[in-house]
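Below is one structure; the comments refer to it alone.
One chain of protein is taken out of this complex; the other chains stay put.
Here the chain labels run A and B in written order, and each chain numbers its own residues starting at 1.
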Amino acid sequence: MIEQIRTSLFHLLLIAALAGLYFILPEYHSGVLARVMVLAVYAMGYNLLFGYTGLLSLGHALFFAAGMYGLGMAMQHLDLSSSLGILAGLITALIVSAVIGFLALRTSGVAFMIVTLMFAQAGYLTILWAGEYTRGDEGFVIQQSQRVLSGIDLSDAGNRYFAALVLFAICLFIIGWIVCSGFGKTLVAIRENEERARMLGYNVQRHKWLAVIASGVISGAAGAAYALLFGYVGATFATVQYSIFPLLYVLLGGAGTTIGPLIGTVFMFYLIDFSSELTNAYLLVAGVALILLTLFAPQGLAGELRKRVMPWLP
Amino acid sequence: MEFGPHFLLASLEGAVNAAVLALMAVGLSIVFGIMRVVNVAHGEFFMLGAVLAWWISSLVGAHPAYGFVVALIAAPLIVGAIAALADHFVLRRINYDPERTIVATIGLLYVLQQTTLMTFGPEARPVEAPFNKRIALPWFEKTAEGFSMYWPWGLGTTTYKLAVIAAAAVILIGLWIFMTRSRIGLIMRATQLDSEMALAYGIPVDRVYALVFGMGAAIAALAAVLVVPIQQAHYLMGHDPLLLSFIVVIIGGLGSIPGTIVAAILIGMSDGIISVFFSPTVAKILATLLVAFVLIFRPQGLFGKRVA
Partner (left out) sequence: MAAVTLLSTKGLTKQYAGLTAVSNVDFELPAGQIRALIGPNGAGKSTFVGMLSGRIESTSGTVRFDNRDITTLPAHRRIAAGMAYTFQITSIFSALSVHENVALAARRASSRAVNRRVTDALDRVNMTDRQKHIASDLSYGHQRLLEIAMGLVQQPKLFILDEPTQGLSTSEIESFIQLIKSLAGDTTILLIEHNMDVVMAAADYITVLNFGEVLAEGTVEEIRNNQEVQRAYLGTSHA
């Protein structure tokens, strides 16, 4: 109980700080932060599976893309409104993650990584193959006139920032609640010692499946929000690279912490942003970061913080 | 062209694919078989081999054959050395933990690929083949007087492509002899069976691992040097071969070299043949799904035996 209150309070402070930042930051940086918050939601979804349940997926771009295309296709071809588009994105992500989870969870470890990678690759190729509807690599733009949610124009920079913040806040509280709940603690137990969890009477397979679905839907929500807020849907977001980004964000920020994904996304985004001004080979930074993190800080920034100064960090 | 000649052409192209793929995949398979790690940067070692082949042959100048021969020896050695260094400074330090190794080799993938982009640039660059004589191929036709032979337009191959197939076969046989007959091969296999026991018997497991990792990368580079006169060198060229060799290694049964070769021939040939008749995208979708389902329902590979 105390744990739950402390966690909620901590998250509330974080959200208030992010809201305040909008009025302090110059326009360019608040624009970046809006994008970072949406990507951080993606990373939070990833973290639920990787950080808390201990399952390393290399195919989360499929869930991100499921949300993105679920919304995009519904708005583009069925002329649905934004709110129904979001619903379509969430349902698509739910179905995709339920099916992929059911299949991929028959494997574990390295095989799980490769199976998720292959499914995501098949999904990416399917988007290219169905180019007539998806416009393939080129992608398509969601018209400004459509990007309105209950009367609020989401193409406006200020509205966009707060829409991203609302999404981030909702997901942060959902994650905070999951982590403090018995369900979340069981996920940690599975990560720590799967056989022991099973022999305490937990249905491990079912918990893992629910974790994949929760993780997939949150990732899908990020994908749908990205399309709606930034008005573009494209196959790039389904590539292997977009499966690796959340892994990178979470590793950098700290796996198995609620704020790690945000910290990791902020750092990585600025690192790449900065280096892409210097060279077109900006992904070099991502590569170097991945190697250094696995070598020297497998706990990430928030993980080190928890270990050294703030053991209560959720 | 009619179906028959078209099919023969597709099979010949497929055989070249299969030869290169078999080399790539065996490199990946040896590393997995002996070290039990998945090297995601394998495609980048292939790419490095091709880029180095371009660099070396343009340095040597002279007749294309000289440059090519130098590249054939030097590129695999350089790539192997880079891989051995990566093993020493990265993989060894994380104790070859399977999951962390994948993350680290993804990092390595970006480092190699992006460094190549910074130095070599984004262009695709050709390497001239040492010899390249066109051979027209005949086809048979049933006429009123029985079978007669003719030369359909467009049906043919080059001496170089045939040489690639032959070279791959020779390298694979050589590798087989090396692994089964030589002392180093024996040491590698002993390490594969039980690395702790091998260590107890005084085998320097660290050095064996560096050697194996280097050798796997060198084989990929060798495949790239062979293929670069047909394909051109480009900094993103490692992606498709990586995916295909993954597919081959998994379908052939993780770590089994004969299974890998059979699967490489099967996939290489069918990829060539399918892509002539179907959209290559559909072929790739089917192939990736096949890998996923093989891993889920038959993890020992299509040709492997189930281990109890």
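Please note the rule applied: a contact is a pair of C-beta atoms (placed from the backbone, for glycine too) under 8 Å apart; a residue touches a chain by one contact, two chains touch by 3 or more.
Only a predicted model underlies this, so the values are computations on that prediction, with no experimental measurement involved.
Enquirer: Touch partners of the unshown chain, restricted to the chains that are shown, please.
Expert: Taking every chain of the complex into account, the missing one touches A.
Enquirer: Quick one: which of A:188, A:271 or A:295 touches the chain that's been left out?
Expert: Touching the chain that is not displayed is residue A:188.
Enquirer: Determine which one of A:10, A:129, A:177 or A:202 touches the chain that has been left out.
Expert: For the chain that is not drawn, the touching residue is A:202.
Enquirer: In the complete complex, which positions of subunit A touch the hidden chain?
Expert: 182, 185-186, 188-189, 192-193, 195-204
Here is the rule we use: only the chains that are shown with their structure count from here on.
Enquirer: Mind pulling up the subunit B residues that touch subunit A in the complex?
Expert: It comes out as residues 38, 90, 93-94, 98-100, 102-104, 106-115, 117-118, 122, 243, 246, 250, 279, 281-282, 284-285, 288-289, 291-292, 295-297, 299.
Enquirer: Would you mind writing out the residues of subunit A in touch with subunit B in their complex?
Expert: By the definition above, subunit A touches subunit B via 56, 58, 103-104, 106-107, 109-111, 113-115, 118-119, 121-122, 125-126, 128-129, 244, 247, 251, 279-284, 286-291, 293-295, 298.
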